[in-house]
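One structure, pasted below without further comment.
With one protein chain removed, the remaining protein chains of the complex are shown where they sit.
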Amino acid sequence: MTASLPENSHKYDLGFARWVYKNINGADKLSMCMQCGTCSGSCPIGSDMDNGPRKLFMMIRAGMKEEVFNSDTLWNCTSCYRCTVRCPRGIPVTYIVQGLAAKATHLGYATEQDAARFAKSFWWSLTHFGRTDERLVTAKYYFSFGLVKGIKKSLENLKIAFGMVMKGRMHLGPPHKVSANKDLRAILAKAQEIEAREQQGGAES
Amino acid sequence: MSDQALNPGVYICSGCGIGDAVSVDALEQIASSEYKVPVCRQHDFLCGDEGRALIEADLADGSINQPIIAACSPRVMTDNFTFAGTPAIRANLREQVAWSKPAGEEDTQMLADDYLRMAITQATQTLPTVAGPEGDYSRTVLVLGGGSTGLNAALEAARTGYQVLLVEREEKLGGWAGKWSKTMPYLPPYRDPQPNGINDLVAAVEAEADITVLTGTLVTETSGGPGKFQVALNSGGEPRTEHIGAIVVATGWRPYDANKLGHLGYGQNTDVVTGIELEELLDGPLQRKADGQPAKTIMFVQCAGSRDPDHLPYCSSVCCGVSIKQALQIIELDPDASVYILFDELRTPGTAEEFYRQAQEAGVIFIKGKVKNVSADLGLTYDDVLLGEEVTLQGLDMVVLATGMVPNSTNPEIEPAATGAEQLLDDINPNAPIPLAIKLIDEEAATPDAAGPAVVQIGQPESTQQSQAEPPALPGGPLLNLQYVQGPHIPMLADGFSDSHYICFPYETRRTGIYTCGPVRRPMDMAEASEDAAGAVLKAIQSIENAARGAAMHPRVGDLSFPKFGLSTCTKCRRCTIECPFGAIEEDENKFPILIESRCRRCGTCMGACPVRTISFDNYSPNMVLGMIDAIEVPDEFDEKPRILIFACENDAYPALDMAGLNRRQYSAFVRVIPVRCLGSVTLLWVSTALEKGFDGIMLMGCKSGDDYQCHYVKGSALAEERLAKIGETLKSLMLEEERVTMAEVSIADSNSVPNVINGFVETIDGIGPNPFKGF
Amino acid sequence: MSDPGKKKFVYYPGCSSQGSSKHLDQSLRAIVPALGLEMEEIDDWNCCGASVGNIGGGRLATTTLSGRNLAKAEQQQATDVITGCAACYLNTHGSNEKIKADIALRRNVNESLAVGDMSYEANLQVRHACEVIVNEVGFDKIKERVTNPLEGLKVAGYVGCQTVRPFANTESGGNYDTFDDPEFLDQFAEACGAEAVEFDFKTSCCGGSVAVISPEKTLHLIKDILQAAEDAGADVISTPCPLCQTNVEMYQSAINKKFGTEFNIPVVFYSQLMAKAFGLDAKDDAGLHRNTVRNDKLEILVKDA
Partner (left out) sequence: MNQGPASQTILVVGGGIAGITAAVEAAETGYDVILLEQSPALGGRVSAFNRYFPKLCHPTCGLEINYQRIRKNPRIKVMTMARVVSLSGQAGNYSVAVKTMPRYVNEKCTACGDCAKATDVEVANDFNFGMDKVNAAYLPHEHAFPPRYVIAPEVIGTDAAEKIREACKYGAIDLDDCEATVDLKVGAVIWATGWKPYDASKITNYSYNLSADIINNLEMERLAAHNGPTGGKILRPSNGEPVKRVALIQCAGSRDTNHLPYCSRICCLGSMKHAVYVREQYADATVDIYYIDIRAHDKLEAFYQRVATDPQINFIKSKPGHIQVEDDGTPVICGEDTLSREIYARSYDLVVLALGMEPNALSDTSASSRDDYGFIVPMPGNDAGISSAGVAGGPLDVSMSVQSATAAALSAIQAVRTAASLPAQGGSVNE
């Protein structure tokens, strides 16, 4: 489900920017950015980001596709939406950053990103049970690092997990399921099919 | 009543604490016995109905014809104490005596006594002013320049009922706008380029019966003054002369010469064009000039020449909006064109911010950076400050240079005039440095040669000199070729724009009756310029009406007095002619000064300039002030009561003193303050006479001089400084200390500090000791 | 304020209600009726996709997840969907508004739902429990309902992010408070007879899902929140958000280990405090036994009745 990306011939070739405007949820507003810095300046872990949303947006205009998709900014968004509500140009920054992260995953960038792994485990639980089983998602996420790392990570958090179990806040036994589970999976498959279809079209036009 | 003998009456108010501070009876004694003033009355509420009734009764039955009010400051209750249209003579016993001196003390009483003496003397030296306009006053407005600004000016004047003569040097009306189609939006929703409506404007002007249009015409000579300008024209080779009431100058602007922008590729590649040149390419999808191929990627380079000490120091103001307009036009004609605007600071002030957003929505890419160069193959290199790297853009089809505006404050197409070119070079410089906090010596440690406190300044004097050395306005021929002794040009500032007191009174210039508007005054867009045109027209009309009444223009509006010259004693020294801020004084064939009355603004600078006190107004003269000085009683040295004379500018220092009184701030009772129209009107004669009379010190209080001058007569305090510099010798010759005469910069906001200024000077004088001339 | 009688609230508990945030679910089910609102659960609801669903499954799939829940709610003749979970609200409300505004999106969602013989007509309001309590109930009604005022309890109202951002101050979000300085949580506490302490970190971020995925990046954020609460002399931190509750509570020991601090501040849901103040059962209704970080103030709450 990868929408074909335009190759850019030179700096500020707008092919990539226009592709982003079209294919990322909310990015049609991206052209309104006036590079004021409110978004990056409002970010709770902005200092942990290589570029921050503001510069990332400038890089999109500059057609720096690789740098954009490999930017760790995509993976550090805590979804606090400060940038979004403060943007003086009404740009839904959070949506765009998350949209870029999603695209990066689907385009095969950043497979090693923790968030990408987590998202994968999450989606696995979701498509299997229709609901999120925190226990299984976390476990699957940990073990996505490989057995050894996985055990290590789970041990690190054993105390927390134990606490949860004691307070009956970690569900044990078979995961809760959506009864119409099969339907749901079909529905989601359909949705992904439609999205893929549209983006192919989108990229051609 | 001019032939009627002067018949003063003194009215002393004891209200507002005056009666508690001084003996009003003693004051009355001075009036009646010392000065034999027949009518002298007291009242405890003189400004009230009853008090005024007293005065009106005396005026009515003819027992007096010149009321002297000894009460509050002349700045207040003016309307209550104006009789038959003439403000009464005032002695300021409230703000500057009762409210600022200790009550019941001898010195306070002496001060009040002196102020009353001065007022009575002033009255005896004041003649009623009579309007003296003679001859034929024209009500025709000459508008110079047939571009959008001038067309609007002409239309506005005609619609107000005035005859208009519209003069344009080109064969066609319309100016730049006439060559273009669209303009930036100035009406909601402020989003899309609008038709500039220039053709309708031209049509409206041509249809207007009260407007006479002369194209292909130059002004060859202008003489006279408001209501009486004689303007000689050359209309396509045929000379004519017009009788004109006032002049509106709307000669507009010209683009900065792009040939000086070689580093931006201009002249090296045909597809590097100026914004002006682009306008002519916008009637269809944009094509490369080189090969006629569609131009798909276009880069606008902002500030091409503007905001650059090597080119134009100022911001041309409209370029950002214009480039946005052109970018939108390009995209409208070719939706998949890639358009970039390379800017340093993007300037879309006010609602133009919407226009910026519109361009962003349309996909225009705004890049913040400083251009380095444009190569012959259109490779554009710049610092991309937001990406933090140097970028060289390839594959551009066209580079558009947003060149700046150069004011047409001269006509570059004609020969520079023989005289007056210096006005283009060394006039008031808006780029002069700003003084900052006084640094303490220890903080100066960094700089070894730091000796004592030094005023730190910000701003680059060097680059200032540069922009002075080669002013942005290329010296060309004068626009009106004024037949003024002070030269043929309309005064202009060092940045090349025409003179304007550009904050409170933007239409005030040093050439009464001549008002500039539009981009010749300040970079501005069409919408602002058309409004500016209306403003200039109003002032033009005002000057016509006031000239016809023989009344002064701003700031002494309605003043009917004007300087009279006693030619018998005139030495033809020309100082009055040269120093008049408004060029109101010309010379006759025998080189005697003659006043062009309707140019005069009644500041009295000529009076201050005249070494032989032969210039005077009916209500303000050297003798009047000498009389007032003489009226002051100077105790001999054994009384240990020094006397200090202060000449205070009536617009800034004098109000500051009043407000100090209003706040009940106390200061020495040894000072005697004489308000003057402007420090420029202070003649050294007053100073030397006061010294000879035994005054221990003399202080001139006026506003800031220099490039950020605050003088409403432009150079009053500067002139006073110059003149005072010369008095050193006089003092030496009299064996007097130079410190006895000084000048203080006092602004109207100094009501807190002015008492300290005064008390400080009194201390200095105390230190020096009494003036040896006392009692001579 | 419109008459709640006219509205039918359908409740979307969200996945955490069956795990880490059982006590939010429990207390909400207890207080909402107590405040005079009827609500029934959405049948066979599914996950909303949380904050990473988009990355895992793409935008349309994530939107469709909410689409399905909304379709279900519509089948139950709901007028309003109410949820207590910030992430669920964010996704469900956000998707709902997009589906309403964007016809093409609605078509796609319904094309997908059709596979399960469902469709969503997009005439529901999705509302956060806090907004409903502020706008439909009001602080006075809460006061009236209080039988067991929480006197002397010092509460730091920690709103977190997604409960107020990006919707609280918007038309569709019910305009019930500001983004940076919301007051409703403090007013809840005051209404319950507790004391809301001066607390500037109301809306600073706990790290959200990043805290779960890579805690090392976000522990300092939680530390600052705890520090501010401690400095303000809070006995407990009150929050509406499941992820905030878990993060701020669960990581206290890790933070103490990393920064050498000694935080031990219970983190409770506002709804737990309300249930308690309404005199409902500390265990079965307020679920106060489920909070892992405990101090005597909390124990007092659990005991006295």
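A, B and C label the chains in the order they appear, each numbered from 1.
By our rule, a residue touches a chain if its C-beta (ideal position, glycine included) is under 8 Å from a C-beta of that chain, and two chains touch if they have at least 3 such contacts.
In this text the structure is predicted, and so the values were computed from the model without any measurement.
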{"item": "Contact set of the excluded chain (shown chains only)", "value": "A, B, C"}
{"item": "Selected from B:377, B:390, B:633 or B:708 as touching the chain missing from the view", "value": "B:708"}
{"item": "Hidden partner chain, touching residue among A:25, A:40 or A:138", "value": "A:40"}
{"item": "Sole residue of C:200, C:216 or C:299 that reaches the chain not shown, by the stated touch rule", "value": "C:200"}
{"item": "Touching residue (missing chain; options B:290, B:333, B:385 or B:594)", "value": "B:385"}
{"item": "Positions on chain C where the hidden chain makes contact", "value": "178-181, 200, 231"}
{"item": "Positions on chain A contacted by the hidden chain, ascending", "value": "34-43, 46-47, 51-52, 54-55, 82, 85-86, 88-90"}
{"item": "Residues of chain B in contact with the chain not shown", "value": "15-17, 44-45, 47-48, 72, 75-79, 82, 87, 133, 135-140, 156, 159-163, 187-190, 210, 243, 245, 307, 313-317, 345-354, 357, 385-386, 388, 430-440, 443, 456, 458-460, 495, 497, 502-507, 522-524, 528, 531-532, 534-535, 537-539, 541-542, 545-546, 548-549, 554-555, 557-558, 651-652, 655, 659, 662-663, 703-704, 708, 710, 712, 747-753"}
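Methods note: only the chains that are shown with their structure count from here on.
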{"item": "Chain closest to the middle [Cα centroid of all protein chains]", "value": "B"}
{"item": "Interface ranked first by C-beta contact pairs", "value": "A-C"}
{"item": "Chain centre separation in whole Å, for chain C relative to chain A (CA means)", "value": "23"}
{"item": "Whole-Å separation of chain centres (CA-atom averages), chain A against chain B", "value": "63"}
{"item": "Contacts with 2+ other chains: residues of chain A", "value": "none"}
{"item": "Touching two or more other chains - residues of chain B", "value": "none"}
{"item": "Contacting residues of chain B [partner chain A, same complex]", "value": "338, 340, 346, 356-357, 360-361, 363, 365-368, 384, 386-387, 391-395"}
{"item": "Chain C-facing residues of chain A, complex", "value": "1, 25, 44-45, 48, 76-82, 84-86, 92, 94, 98-99, 101-102, 105-106, 114-116, 118-120, 122-123, 126-127, 130-135, 138, 141, 159-160, 163-164, 166-171, 176, 178-180, 183-184, 186-192, 194-195, 198"}
{"item": "Residue ranges of chain A in contact with chain B within the complex", "value": "9-14, 17-18, 31-35, 55, 58-59, 61-62, 89"}
